[in-house]
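Only one protein chain is missing; all other protein chains are in place.
Entry: subunit A
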Amino acid sequence: MLEIKNLTKRFGDRTIIDNLTMTVKDNEIMAIVGPSGAGKTTLLRCITGLESVNKGEFFWNGNQFDPTNTTQKDTIIGVVFQDYQLFPNLTVLGNITLAPTMVKKEPMADVKKYARELLSRLGLEGKENLYPYQLSGGQKQRVAIVRALAMQPKILCYDEPTSALDPALRDEVAQIILDLKKQEMTQIVVTHDMDFAKNVANEIQQVKQIQ
């Protein structure tokens, strides 16, 4: 269970998030929705440690943690960026195996085996040795999901997972997210697409524009 208590985030003297408290229960999908500019991405960036917060505490299963601290032992949060941000100089397999082998010092053979398993689960078998530029948008996104999963995070976060995809692929992403839920992955999905949110989420967190 992830708990966020009294989170406040300001840019200069503009308050974007004001004293927000929320809980993401295990094995559930939380959608974060709200109008453009409301601070959805900012909230996600605070959770993923890419922005420092002005105030607030984060707890994983009751233990406080600091998302900006990258040296802790376990990976709590995994992220799939809106524009995926795969590493163009590495193959699909290289993208996936880099962090587990370098950060967690897992043996390459084990990581590769797990990577192949995840790739075939997401319908990417045979793509191991391609470079990101050789993939379609949907495939890139799935590689980004596998790359995040390979670090075995407790929670997987997505920023606007449907925004760069054509409508046919939207349902595919929804299916992937729901499949991951079956495998007990807790997920946070930022989206402005209310239908999509209603399709996948158990819980919807509104983020409102602060005047």
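The rule is short, and it goes like this: a residue touches a chain if its C-beta (ideal position, glycine included) is under 8 Å from a C-beta of that chain, and two chains touch if they have at least 3 such contacts; residues count from 1.
FYI, contacts and distances are computed from a predicted model.
The chain absent from the displayed complex carries the UniProt protein name "Amino acid ABC transporter permease", chosen from "cysteine desulfurase", "Methylene-tetrahydrofolate reductase-like protein", "Tryptophan synthase alpha chain" or "Amino acid ABC transporter permease".
The chain omitted from view is touched by exactly one of A:Leu50, A:Leu169 or A:Ile204, namely A:Leu50.
The missing chain, though absent from the display, is touched by one residue of A:Thr75, A:Thr162 or A:Gln205; that residue is A:Thr75.
Counting over the whole complex, subunit A has residues 48-50, 70-71, 75, 77-79, 81, 83, 85-90, 98-99, 102-103, 131-133, 147-148, 151 touching the chain that is not drawn.
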